[in-house]
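To start, I am sharing the structure in question, which I have written as structure tokens.
Yeah, one chain of the complex is gone here, protein chain that is, but the others are all in their spots.
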Amino acid sequence: MKNNSFYASELMAVCISRQIVDGEIVAQGIATPLVAAGYLLAKLTHAPNLTFVSAIGQSICQDAAPIGLATIEMLWIKQGKMTIGFVEGAADFLPTFEPKEFFRPGQVDPFGNFNNIYIGGSYKYPRLRLPGSGGIPDVTAYGNNIYLYVPRHGRHTFVKSLDFRSGLGHDPGRKRGAGAHYLISDLGQFDFDEESGQMRIQSLHPGVSLDRLKVKTGFELLIPSKIPETDGPTNEELRLIREEIDPFEIRTLEMLGGVRRKQKLL
Amino acid sequence: MKNNSFYASELMAVCISRQIVDGEIVAQGIATPLVAAGYLLAKLTHAPNLTFVSAIGQSICQDAAPIGLATIEMLWIKQGKMTIGFVEGAADFLPTFEPKEFFRPGQVDPFGNFNNIYIGGSYKYPRLRLPGSGGIPDVTAYGNNIYLYVPRHGRHTFVKSLDFRSGLGHDPGRKRGAGAHYLISDLGQFDFDEESGQMRIQSLHPGVSLDRLKVKTGFELLIPSKIPETDGPTNEELRLIREEIDPFEIRTLEMLGGVRRKQKLL
Amino acid sequence: MIDKTGTLFDAAHLVKDDDVIGLGGLTIYRRPVGLVKALIQQEEPPQNLTLLAFTAGIGADMLVGAGLVNKVRTCYFGLEIFGLAPNFTAAANKGKLDIIEESEASLACGIRAQLAGVGFIPSLAWQGTDMFSVRPDVKLIEDPYSGEQLTAFPAISCDVAVIHVLKADRSGNCVLGGNPTIDLELAIIATTVIITAEEVVDKIEGKIDIIGDNIDIIIRLPGGAHPTSCYPLYPIDGQEILRYITYCKRGQLNEYLEGLSLTPVSLSNSLG
Partner (left out) sequence: MIDKTGTLFDAAHLVKDDDVIGLGGLTIYRRPVGLVKALIQQEEPPQNLTLLAFTAGIGADMLVGAGLVNKVRTCYFGLEIFGLAPNFTAAANKGKLDIIEESEASLACGIRAQLAGVGFIPSLAWQGTDMFSVRPDVKLIEDPYSGEQLTAFPAISCDVAVIHVLKADRSGNCVLGGNPTIDLELAIIATTVIITAEEVVDKIEGKIDIIGDNIDIIIRLPGGAHPTSCYPLYPIDGQEILRYITYCKRGQLNEYLEGLSLTPVSLSNSLG
């Protein structure tokens, strides 16, 4: 996975960071350390006025702290400036603040619709039941700040047709909000064509060929005439990630399958 | 106003206190020091496990403190165990906890319907616009713990027909909850007939004649065959009210008209 | 940190003709009286305001008395134990105010509907009362599950909110110091939010009650709630409230405000 002198997880965190605008509010789900690394990198570089809303602790934070696994609550509870319970948060504040949030789809289709309910088989007898949709069917139905990330780009995730649509993408029937603006994977960056709503290559990560991307993607991507290479991390960005934000490399857990993740956790 | 060796305000506070059951939750509106005196008396006597919900401070309190005017927030903010904003309180908690609450009607009719919107004239051109209905049209529509108090019993308050019904009483059209259980005035105690829903004399305060009550009431009251006299306060109840609960006699402000109230406040 | 501090003068200019103006605090507790005075004492104060408050007290009464308000949206307008709000009562008795009759539940549900982005929130409140006769705009709805008739309280919007706080930082994070009322929700639903603060600090250590993101301007205004209280700094000034009532009953609100203009905070200094 090593490209030049950085890992895909590091490049992904850097790309996530670059999507953050100073002064905005970002939301952090559960089990998303890669996204946390990206947000914290933004906070420490170009977005010092970033505000975090966290599912863990149900708190609003304005200060950064290193990512810890067992001690994740330190970040979100101890430094929380304000606590908002889930009921109030889901019903009142998500629709109003519309924080920017990165979601990780179990499946994603060419229009940025996505699925976190089940894969394969039927709903009643799935091949694999997924944990569930969290707030995805909510914010994707009305929100304007939906972003996606896929740590392991593959045909099982990038599918022509979803088994279930729990996250609404670029759909002509949409009444409010907007489909995902952006998707980052370990192979490249993507956006969505304004007219058709179709997923389009924005850049390929260093060392990734278009052919490899095509093989790993279960549908036709829109391909621009010229495909740029994703800008790699700066030395300072890498230093911040490695030394200050995530010294225990917790972000990399999101890149691994079950067995390797367990090895890492042990 | 002095009866035997206590004031009407003291007897009213004592009667309010006697309506309180240990372990329950009572709500306290704004500008109701007489009710506060009654609740605190209950807390200090037979209802040590009383919980207070207060509009001022939007807090839940479990400890008693003396009534102060300028320092009323001390009681409700400083001692508050928990704060619940008005939105949450009105929408979520009042319907669930249904705290016992004493309301002061601008007008009350024979069925315990009441009015805090305007008196005389029309809604657009009232003879007297009242401050408004607070949470009265809410809790009287669904609640089961409505109690009333009238510090100055008179025909302007006890009317045959309301100018406006902002508080729902004993009405055959009622779908939820129940009309007021009880009314205390400076002349007597009243309840409502279970069949007809009509206001009924429960007792007359010491020194108050039935004739005087009738003259002061703008409609026919149900009169039981035998009318008991209201039990006066005990020496200990009077001591608690005068020395511990309300040494500045703030409760008496509710008994006075505008001019005399102002004299007292200055 | 983005510095949003400004002057009373700047803040007062943010309130425009025909705005819905929401006042923070509760009747005679932590009301933005200083900002209200600044609004009134401008050369051309805004006109035809709609006043929105969970409960309206002395600051609201000043706005009504000075003729800035033609519509009132609240569930209580008075001065608690100090009696009726003189200007509101006089104007209402003369039929000069358009009153949007509210209750605690209608305000709570209306604010929640606005937050959730929906047109209404259903409630058991008001059923069987006369409230619908003066609020023909409030519709009934059938519960699709039980068939029960419910009250569909409509969403409530707010153009500009004015909130007095104990402490603020320069980005607009606020500490209220008690009596949260509806101030957090008001700050979120309002298009423009004006904060007056007893104290403005660089950074608030510890918890906040309102997040700065929605705040537009912060003015340092010690004593800015007087004669209402600002717990725990100062209590209600009952004598001053009674003096206000006396002036207003004589029709001398202007004289009252002029006599005050240098206390408790120097407006001219703040305007500078």
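Each chain carries a letter (A, B and C) given by its place in the written order, and its residues are counted from 1.
Assume a contact is a pair of C-beta atoms (placed from the backbone, for glycine too) under 8 Å apart; a residue touches a chain by one contact, two chains touch by 3 or more.
Note that the structure is predicted; figures quoted are calculated from it, not measured.
Counting contacts over the entire complex, the absent chain touches A, B, C. In the complete complex, the hidden chain is touched by one of B:Val21, B:Met82 or B:Val215, namely B:Met82. Of A:Lys43, A:Lys81, A:Lys100 or A:Arg165, it is A:Arg165 that touches the chain left out of the display. Touch with the chain omitted from the figure is made, among C:Asp3, C:Asp17, C:Asp98 or C:Glu148, by C:Glu148. Panel shows subunit A; residues 30-31, 33, 55-58, 69-73, 77-78, 80, 83, 85-91, 94-95, 117-118, 123-129, 131-138, 140-142, 164-168, 171, 173-176, 250, 253-254, 258, 261-262, 265-266 of it touch the chain omitted from the view. In the full complex, subunit B makes contact with the omitted chain through residues 23, 25, 48-49, 51, 60, 62, 80-83, 91-93, 95-97, 142, 176. Contacts to the hidden chain, counted on subunit C, fall at residues 116-124, 139, 141, 143-146, 148, 150, 152, 154-155.
To be clear about the criterion, only the chains that are shown with their structure count from here on.
In this assembly, A is the chain whose CA centroid lies farthest from the centroid of subunit C. Here the chain pair with the top count of touching C-beta pairs is B-C. With centres taken as mean Cα positions, subunit B sits 57 Å from subunit A. Residues of subunit B in contact with at least two other chains: 88. Along subunit C, residues 112, 185 each make contact with two or more other chains.
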